[in-house]
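For this depiction, one protein chain was excluded, whereas all remaining protein chains were kept in their positions.
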Amino acid sequence: MDFIRTGYSPGVTFEKVRKIEGKENIESMFSSYTIDESKLKGYAEWLFFPKNEEEIVTVVQEMEKRGVPITISAARTGIVGGCVPFGGAILSLEKLNAILGLGFDEKTKQWYVRSQPGVSLKELNEKVIQKKFPELEEKQKELLDKFSQDEKTYWYPVDPTEKTAHLGGTVATNASGSLSYKYGATRKWVRKVRLVLANGEILDIPRGKYHASPEGTFTIQNTAGETKTFSIPYYRIGTNVKNAAGLFTEPSMDLIDLFIGSEGILGVITEVEVWITEKPENVIAVTTFFPTEMDAASFVNDIRLKDSSLKTEFLEYLCPDSLKLLRKKQISDPPLVNMPPIPKNVAAIIFEISYNEDSLPELYERLETIAIKNNSSMDQTWACYEDREIDRITAFRHLLPETVNAIIAERKQKNPTIHKLGTDMAVPIIPETNLAGILSFYREKLRESNLEHVIFGHIGDNHLHINILPKDEKELAKAKELYKVFAKKAVSLGGTVSAEHGIGKIKKEYFNIMFDEDKRRQIIEVKQALDPTGLFSIGNMVNI
Amino acid sequence: MLQIDLEACNGCKLCEKTCPFAAIVVVNKKAKVLENCTLCGACVNVCPQHALNIERPAQLSPEELTKYSGVCIFAECEIKNEPQIKPVALQILEKGRILADKLEEDLSTILLGAKNSQLTQTLISHGADKVYLCQHPLLEQYSTEGFTNIIAGVIMQEKFSIILFGATPTGRDLAPRIAARLKVGLTADCTGLDINEDRQLVQTRPAFGGNIMASILSPYTRPQLATVRPNVFPKGTPNPERTGTIKEIPVKLNPKGIRTKIIDSAITQKEETIPIEEADILISAGRGIQTKENLELIKELAEELNGTMSCSRSLVDLGWLPHSFQVGQSGKTVSPKLYIALGISGAIQHLVGMSSSDIIIAINKDPDAPIFKVADFGIVGDILEIVPILIKQLRELKKN
Partner (left out) sequence: MKIIVCIKQVPAGEVKINPETGTLIREGVQSILNPFCEYALDEAIRIKKEQEERGGEEVEVIVLTMGPPQARSALLRCLELGADRAILLCDRKFAGADTLATSLALSEAIQKFEEDFTLIFTGKQAIDGDTAQVGPELAEHLGIPQITYVTSTNLIPERRRIQVERETENGYEIVECKLPALVSVSSGSNILRIPSFKEIINARRKVIKNVIADDLSKDTSRFGLSGSPTQVAKIFPPKSRTGGQKIESDDPEAAVSRLIEFLQENVFVDKE
């Protein structure tokens, strides 16, 4: 069905909504609401803390009337300035923080959770894993009992590193992370979305109900009976590449997918349903060391393409320079790194794989064969299976970007305008030669540039982050040029300029490399159909 | 009674050299026990031939149980310029007095050292009826074996019903050694002590990191041994008029009987800083300070409030502060008048170390942090934002 009706919400009186007025008040008391983890700093004249959907409707209608744009804000953990306002109002969804229900889909035999957008992933997962939902005990006693009697452990397998991120924010940005290698990004896990549109009306979109017409259109009817038909974008993005850039589209697409990852430009999410799935009981995290980067890349290809029974949870990369940086840190502050001595002149692949005790030796033999083929060995690994040890490995992985940020912070004291330049490109994993190809390309260009850098990240998805650490303005300018060269190369291979960070306000320059004027126009047309006056999250993804 | 297996004995004289009471001699290449044997067990412990044995019954009969009476406290000393009684010993002396009064029995203390007999009056004025005084040059420094041998001897002679030690590093090294020698029970780290209707010692202690309290009895063995957590019980007001008896025990120690030797020692904790367990105001930092440099901020606040800095375990693990600053289960128990927890989430292991503070203030980013459940006043916020404002406002206040 390509026809959908919006619903009516009465709203409340505007006075009832908790709000902060005035740029100065916001700046002096709530300055953290005008910045996110990208450190892009904005400003706003209004800050709203609605408690429910009705209050959101009221804010949307009132701001529409006054011609004040709204920037939607959640936990502000994004790194592209998506929630950073430049004037207008901030709509913070943090008070919509209740888990609304647990569900069991009889058709698919799958559990799901219904939640408001302001619930953090940390809270969601703690409750799901422990099967403890005190807020639902009264109204869903029977279902909760059924859930706790289910012997399997469940989880919501989306981990964008920052677990304080809010569910709504992760749906709006189609968040992903290391686990997306096995489980996919947020999109796959969303069962239903409910939104407030710019006209103050409600859209309730369960997955699988509304699909685009063969002509690529949807028709929306409002409560006054007026209909509007709009076309979905007809550009195509490769299907085997992890992507967070642009609006999603595909022939006869599901309407829900248009909103997932739309960076808040189409509506305000007020409710979501997400699937949860079985959490592997035993996983072993193995850090494997290789004499060269190419050995590591070849190991990755062998694991993910040659032996289909080896289903790793994720495959992460640390280049020799990354390990060198961490080793330096280890020498100066061993407890902070909290790892055995890091070997010299090696690259590392960290992967996690589920196992059971009986098949462990067989799994070992298979991994050892692949490791030996690529000039490594399971004898030179760090292997962890206890929770607290896996946490150690995770902390070790995250220490790299933290260390890079600390170095930049130090350099900033001398050159306040410099900053780190982090890429987010991914290329399709097939053909197999893509990984080595893009790595060699990065290497060659980086060597020519002579810029300090590290390469690390989600190598399982051919999604590597290059972090360039400029020493001064001149190097920063050089790095920015290099970034564009990398973006063009990734796009030429059918890849993306942003696999997970999104575009927001600070990656548009690179977005434009991937999306030419015509493609951007297709996005703008969707935006204008649903939000004709340009109310929501202006400045994200496209300029209007 | 000390049994000697004369066939096994080869007359090596190690027992003679080890006995602190000169109660065993080697005659004609065979060990011979004298009448003054205290059954301390020192010789049994060192005999390479396993030729010596003391039968210690696993359970005492009701009649035998009644032969044990009195409360005894190990008077642990420390040297701060000159020898003095450790605060924890005075704290348990006060508690021991209450227990002894309840039992209507004597309160004794054992004082070991080289030249500290002047401290006997301190013990008496804090409630001791008797002081067992043992002076020997080899007792100037603590050694597990030297102290165990003598204390076990005194205990066996006097048949105390209850013996209490401070749960200090020394107390926790010494008490289990004595308990194992006498084959009796020992309860570690007690935070509550009482006498029940059966005149037994009820020993209460935290277990599982403080999540659970357990009350423990030793119904069929005597003496009943316990170590007591410092700063849980208040120390009493001394009464200089109080009188008591001093019983000097002659001891004969041989360096050969002490198999450990201290080669070097150093004090790394500065003298002028107040130990955290003695501070009235503690400003305590946790992982929320994010970087080592931010400790300066905590120090500044501590100066403004005339407080002392302490921390949670995570900062010690990171090596940012020494272990002596650590509050909590694996650190120190504190009970200041004011405890300010900055960026400390309040794991149970931390809470057990500070929840007896008079007033607790917590500042933490996470509104659900457990620390707020014990705090009298809490601010949900980033300490790196709040603390500078607090310092600024305190300074403004001082200026006015």
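General observations
Letters A and B mark the chains in the order given here, with residues in each chain numbered from 1 onward.
Basically, a contact is a pair of C-beta atoms (placed from the backbone, for glycine too) under 8 Å apart; a residue touches a chain by one contact, two chains touch by 3 or more.
It should be emphasised that the depicted structure is a prediction, and the values quoted were computed from it without experimental measurement.
For the options B:Asn28, B:Asn81 or B:Asn400, the residue in contact with the chain missing from this view is B:Asn400.
Annotation: of A:Glu106, A:Asp379, A:Glu410 or A:Glu448, A:Asp379 touches the absent chain (contact as defined above). Summary of contacts with the chain left out: across B:Val26, B:Leu217, B:Ile246 or B:Leu295, the touching residue is B:Leu217. Seen from chain A, the chain kept out of the figure touches residues 29-30, 130, 284, 286, 334-335, 337-340, 360-361, 364, 367-368, 377-389, 392. Listed by residue number, the positions of chain B touching the unshown chain are 44-47, 58, 78, 144-145, 148, 168-169, 172-173, 175-177, 179-181, 183-189, 202, 206-221, 259-269, 275, 281, 305, 319, 323-324, 329-330, 337-338, 348, 352, 355, 359-361, 367, 372-381, 385-386, 389-390, 393-394, 397, 400.
Definition applied: only the chains that are shown with their structure count from here on.
For chain B in complex with chain A, the residues that touch the partner chain are 317-319.
Across the complex, chain B is touched by residues 333-336 of chain A.
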